[in-house]
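Here the complex is missing one protein chain, while the rest keep their positions.
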Amino acid sequence: MSQTAAVSAARGPVDPTRPEPGLGAYNLKLGMWVFLLSEVMFFTSLIGAYIILRFAHPEHFAAPGEVLNVPLTAANTFVLICSSVTMVKAFAAIARDDQKGLQLWLVATIILGSTFVGVQVYEYIHLFRDGFVPNAAAYTAGGGPLYGSTFYLMTGFHGLHVSIGVGCLIWVLIQAIRGRYSSSHLGGVEVMGLYWHFVDLVWIVLFTIVYLI
Amino acid sequence: MSAHATQEAPNDWDFPAFAGDHEHHEPSFIRKYIFSTDHKMIAKQFLAVSLFFLAAGGTLALMMRWQLAFPGQPMPVVDFLPSTMAPGGIILPEFYNAMVTMHGTFMIFFAIMPLLVGVFGNLLIPLQIGAGDMAFPRLNMWSFWLAVPAGLLMLASFAVEGGAAGAGWTAYAPLSADGEYTGVYLGQQLWLASLFILGFSSIAGAVNYITTVINMRAPGLTWLRLPLTVWALFITAILVLLAIPILAGALIMLLTDQTLGTTFFLPETGGEPLLWQHLFWFFGHPEVYILILPAFGIVSEVLANGARKPIFGYTAMVLAIVAIAFLGWIVWGHHMFMSGMNPVLGTTFMFSTMVIAVPSAIKVFNWLGTLWGGNIHFHVPFLHAAAFVSLFIIGGLSGIFMASTPVDIHIHDTYFIVAHLHYVLFGGSLFAIFAGITYWYPKMFGRMMNSLWNRIHFVGTFIFYNLAFFPMHGLGLEGMMRRLYDPTQYGWLAELQPWNVFITYSVFFLVGFQVIFFVNFILSMWTGREAGPNPWNANSLEWSIPSPPPHGNFQTIPVVYRGAYEYSVPGHERDFLLQNEPPDDAAKRRPEPAQRVDPSGQVKDRGGDQ
Partner (left out) sequence: MQNGEQSHQPYMLIWGILAFLMLAKVGVSLVGMPQWMSISFLVLISLVSALLVALYYMHLRSEPKKLWILAAVPFPLVIILILLVIQDFG
């Protein structure tokens, strides 16, 4: 900040045609980054609650793989990582003005994202059958009811974020088909990517903390 | 989120509509007054809604005071409430709990916070940084239209079975986590849902403010030339951005405890009630600074204007705001000294809390330094700002009492706390809001508020405010519990009952004087004197354009040559110097700078009084 002040003091007369230098990121991108910071804090409250409750009541939780299906979720994690690659490929395509590439990679991302949500729902159904439920009174699986409560809270809200992301991706795809993006107008794709990668990043952390530790 | 993509080129600076940029069509009524994307209209919308909630919260306070002064006696006038609330005008204990909860909720989340952040953030940020509008005008509109349903849900909770939430505005678990403790099921859930929706509104606003301040400052408006209001609102927006999501997470856990049978905060199935307190106050203490930092900014602006002097220690003021905002994150435990918290942790929180007194004191001394030797103009905003400083000192000092663990054990959850929080929230924030509304009213509506009635309102408010709240310190030290339904049931409090009666009468007068303000506020829109662009002879950019500013604000991008507090500059014929007035020597070299708004035609010297 003081650096900005020093620069502007040193550069002498003010150039009236340019606003003060901001962050060097256009509004939409900066706005998305700022929004993601609040998302970090939101997931902090959920993950933090899990860490603290697990620390306070280790008897409520089970060893990795005892209750949860690690191989299935590891495969699902791979799906989400792949969707990040396809998303970034879509961005790279539009940066080269490759409209077909943009649309194809977006479709791939939507399919992968939907697959992730679908597998999660499948996993939920099986866990419910095993008595691994959020309701404390009905909980019959290994560990204790806190396990179910925290698990569904964290994975549920992550799944919600993925679902919202898929919805936004479909919107971006429609815009892409209408030809609204180009190498000089790719803000929408880039910002969509930022959100999508962030959701991927959160899952990398969640998968480790919930399934593997 | 991709809606803007087609209009906004990356790697370029976008400046939304400046007034001079293009032809304007008169927008339809709905676009202009209801679903408006103009930041000034959104500020007015927030103003209307939050003044409504201020009045609603005040009404609840009146009824609570009646019960405290005359427990069990039927309320005059208000005898029409249903039998689940106040049969025959006699307030039921359950309804008293709901009123305590809703008074706090209304005032904090739906009155003070939107007044400071929603109104002044929207109004001042684009105007004072020389921007045409916010970075995301449509998101800004959504920020308001999410707050409205949140408010309606909160109001609706009075009408549902079991009444409104009754677990206090802090909603401590397990009291709030299971309806069997309070008899309130749906009301508490509506409370949680309403605050969750309001959180979206706040975060949308914060994203907008932060992006706008970082990316859209006018040329020459460097960080250290920003008005302190913008600094304060910017830092506040960061606090909102990072604190509200923590509350959102906690609200969801509490909501699922109530509805889905999870067990985060319910101890009998393994949950931890203390976790709620930690999460709530990790949000709650930054929230305290969300409610006071914008007030700091407004007061700095108004005091410097009233004293006709540069603000004393500008850089120190900025650093103090930043320091308070950071320290605000590591002190939340001082709300929980009586929770059975780890004593080592308690001591840590005690010391970190006391450290906050340092930047706060820097601000107070700088305000006093600003006044020292000034040519003070006692206009109405200045009176409110000066009252803010004196009352904030009292509130700050009682804060030090409570920061000290051994003292806090005695006064925890007593009326001492009630006195303290009203000294910082009413004496602090609300007086600053009065200062801000009276100061920027001409900019919002183009007319001055009636000065005589404003002065009567100020004097009455200041006197009866102190008569109402200062005795609460004593009641608290004598052991009167906060949220107490009937003080006369305890012998040692029954003796003090005359004080409660005295406070209640003072509050009635206090509220009566607010009616003057509301009437003046509304009538002045039509009857007030035309204000002109710069009625206060102030310096910041919003005073260089007409009142109210046109859609798009500035005819051309303003160019800023100095900070916002160049009052009484030696060698300058007037005692103020607009930020975008070119320096004299530059003016000589360039007789007709094309890009500047000529202030001489618009500024009339009124001696700073209204």
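For clarity, chains are labelled A and B in written order, and residue numbers in each chain start from 1.
Throughout what follows, contacts are C-beta pairs under 8 Å (C-beta built on N, C-alpha and C of every residue); 3 or more make two chains touch, one makes a residue touch a chain.
Given the structure is predicted, the values throughout are model-derived calculations rather than measurements.
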> Which listed residue (B:260, B:341, B:354 or B:501) would be found touching the missing chain in the intact complex?
Replying inline: B:341
> Touching the left-out chain: which of A:33, A:124, A:157 or A:171?
Replying inline: A:33
> Contacts of chain B with the missing chain: which residues?
Replying inline: 11, 238, 242, 246, 272, 274-275, 278, 282, 329-330, 333, 341-342, 344-345, 348
> Which residue numbers on chain A touch the omitted chain?
Replying inline: 23-25, 30, 33-34, 36-37, 40-41, 44, 48, 51-52, 55-56, 64-65, 70-71, 74, 77-78, 81-82, 84-85, 87-89, 91-92, 95-96, 183-184, 186, 190, 193-194, 197-198, 200-201, 204-205, 207-209, 211-213
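Just so it is clear, only the chains that are shown with their structure count from here on.
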>> Report the inter-centroid distance (CA atoms only) between chain A and chain B in whole Å.
In response: 33
> Along chain B, where are the residues that touch chain A in the complex?
Replying inline: 1-6, 8-15, 135-136, 139, 203, 206-208, 210-211, 214-225, 241-246, 248-250, 252-253, 256, 260-264, 266, 269-272, 275, 278-279, 557, 559-561, 586, 595
>> Touching residues of chain A toward chain B in the complex: what are they?
In response: 1-2, 4-5, 8-9, 13-20, 22-23, 25-32, 34-35, 37-39, 41-46, 48-49, 52-53, 56-57, 60, 134-138, 144-146, 148-150, 152-153, 157, 168, 171-172, 175, 180-181, 184-192, 195
